[in-house]
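Structure first, commentary second.
Only one protein chain is missing from this complex, and each of the others stays in its spot.
Which chain is which? They are A and B, in the order written, and residues in each are numbered from 1.
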Amino acid sequence: MEQMDDRRERKIVIPGDFLGTGRPGHGTYAESGQVFSKCVGLAEERSGLHIVIPLSGVYNPKKGDGVIGRIEEVIFSKWIVDINSPYQAALTLSDATEEFVDLTKTDLTRIFEPGELVFAEILSVSNSKQINLSMRSRKCRKLRGGRLINVTPSKVPRIIGRSGSMVEMIKNNTGTQIVVGQNGLVWVKGEGEDLATEAILTIEEKSHMHGLTDFIKNMLESSPKRVESAEFDLEKEKQRGQPSEMLDEEFVQEEVDDK
Amino acid sequence: MILFDSISAKEQSSFAIRKVIEMIEIDANLIKAMLRNGKRIDNRKSDEYREISIKPEIVQQAEGSAEVRLGNTHVVAGIKMSIGTPYSDSIDKGVMSVSAEFVPFASPEFDSGPPSEESIELARVVDRAIRESKMVAFEKLCIKENEHVWMVNIDIDILSDDGNLIDAASLAAAAALMTAKMPKLEMINDKPVASKEERADRIPLTGIAVTTTFVKIGNVIVADPGLTEISAMDARLSIGTLDGKLCSMQKGGSVGLTVEEIEQMADMALEKGDELRKELEKLVLN
Partner (left out) sequence: MKEEIKLIKNNKRIDGRKFTDLRPLEAKVGVLKRADGSAYFRIGNTIAIAGVMGPRKVHPKHMEKADRAILRTEYRMAPFSTWERSRPGPNRRAHEISMVTRKALEPVIFLEEFPKTAINVYIEILQADASTRCAGINAAALALADAGIPMKDLVSSCSAGIIEGQIVLDIAGQEDCHGELDFPIAYYPKKKHITLLQMDGIATNEQFKKILHLAVSGAEKIYEEQKKALRQKYQAELNQ
């Protein structure tokens, strides 16, 4: 459980730092066969591929990311969605639902109304940054009630933890539902919202602390606000369409394995 | 009318060349490719200026004026003088200000509105070459210390932008300064007043500052860039010189220059600056 925070040799790099020869990956650039960092972040090298996990910056949409968005407006047969990024996203009717909707008879705001929150998947990002969302995956849904927490997008993998370990731990100790968007928005709902929020903000603040998981575990377990969620049942959650599966590896792209 | 001379046969042919150039849509890549083979789009040598024409004293209402054509780049500078108060940090010196404005027909890209960054930079670069070279003896433009000094207002009208406005404008400003006559000073009720009709002395000058501009396109450095070359340029350096010395510089463009490139440009500036100065002396003082 703990390895993701500890032991790994992580080096802080800044723009222009030389990383080595080899292939340039995310967060790096190459010039005459040498690879350099192009942002402030943590450098890692894996069989010749250099990557830098950025430590700051706005959310730059990537295909396949799960994001939390707020419906801004309805234009013809699509919704315009604010995804906490410099770019707005579009959700077309056909990507929003599998059901047949007769546009002549249906007011689209009855499906999603401006102001509502959704968890959606990024279907495509064009070169000119036209972004399309999809809600056809089982993980995607409308988020009703609860509260929204804004964190630095680059710290999202820490909140999720390896294979979702961190977020599961928070859920289990606070009796909440939690949905984490790669775009730096975290939705929390349930009895222990306060404690869950506290834990998430602590992770953001101390995201690169060694032994973070233990620290958070201790914080949750010793808190008087702790809510034991005996009734918590992952299978049941899944059946109810709760987005526990969104914590699968596919959504945790930057949290690479230890070995 | 000097400003709108009919187009001469020679100009007409260059006009025709320009038309062809426009038609084949010169892009940055073509210019770069040609330069790699040592050729400029209009066949000039790398350090060669376009044809220069300087006509002083073209506006009678102004104390000084000059029209300059540098190829198809065309500017007019005018000087108006008045009496004002000195700045508190130089109570015994005259005051100068330089402004530049695009006349709307100067370029199709022109956008009316507040002064563009480009015209602000142009005015400030021209201003600095004059000021920093100390070509104007400002201490001699003091009428009474701390009270009255001459104000020299230089305005530059850009009539046609075909590249390298900085050199053209700085030539025009220098020519206007060299030929200007200051208004006669009259005392009315013990206060100095500039005469509206009568003109007296020339503006006291210590030398002639000129600005020479170079651009780097790929790995090539060329002098006096035309508009198409400017569209392809990586970096620009304008250098003011006076009597074998460097007096002001301004870099433009969004690519850097190496120390060696800058040194090379400085050497070229001293050489080309002398050539331009001779043009000015010849044309103006005849």
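Structure notes:
Convention: a residue touches a chain if its C-beta (ideal position, glycine included) is under 8 Å from a C-beta of that chain, and two chains touch if they have at least 3 such contacts.
Because the structure is predicted, anything quoted here is derived from the model rather than measured.
Within the full complex, the chain left out of the display contacts the shown chains A, B. For the options B:Leu35, B:Val126, B:Ile156 or B:Leu242, the residue in contact with the chain missing from this view is B:Leu242. Listed residues B:Ser170, B:Thr212, B:Thr228 or B:Gln250: the one in touch with the omitted chain is B:Gln250.
Touch with the chain omitted from the figure is made, among B:Val103, B:Leu205, B:Val220 or B:Leu270, by B:Leu270.
Of the options A:Pro54, A:Gly175 or A:Gly192, the residue whose C-beta touches the omitted chain is A:Pro54. Although one chain is not displayed, chain B still touches it through residues 88-89, 115, 117, 120-121, 123-124, 128, 131-134, 237, 239, 242, 244-259, 262-263, 266-267, 270. Within chain A, the residues in touch with the undisplayed chain are 10, 12, 14-16, 27, 29, 31, 36, 38-40, 54-58, 60, 86-87, 127-129, 154, 205-209.
Quick note on the criterion: only the chains that are shown with their structure count from here on.
Rounded to whole angstrom, the centroid-to-centroid distance between chain A and chain B, based on C-alpha atoms, equals 57 Å.
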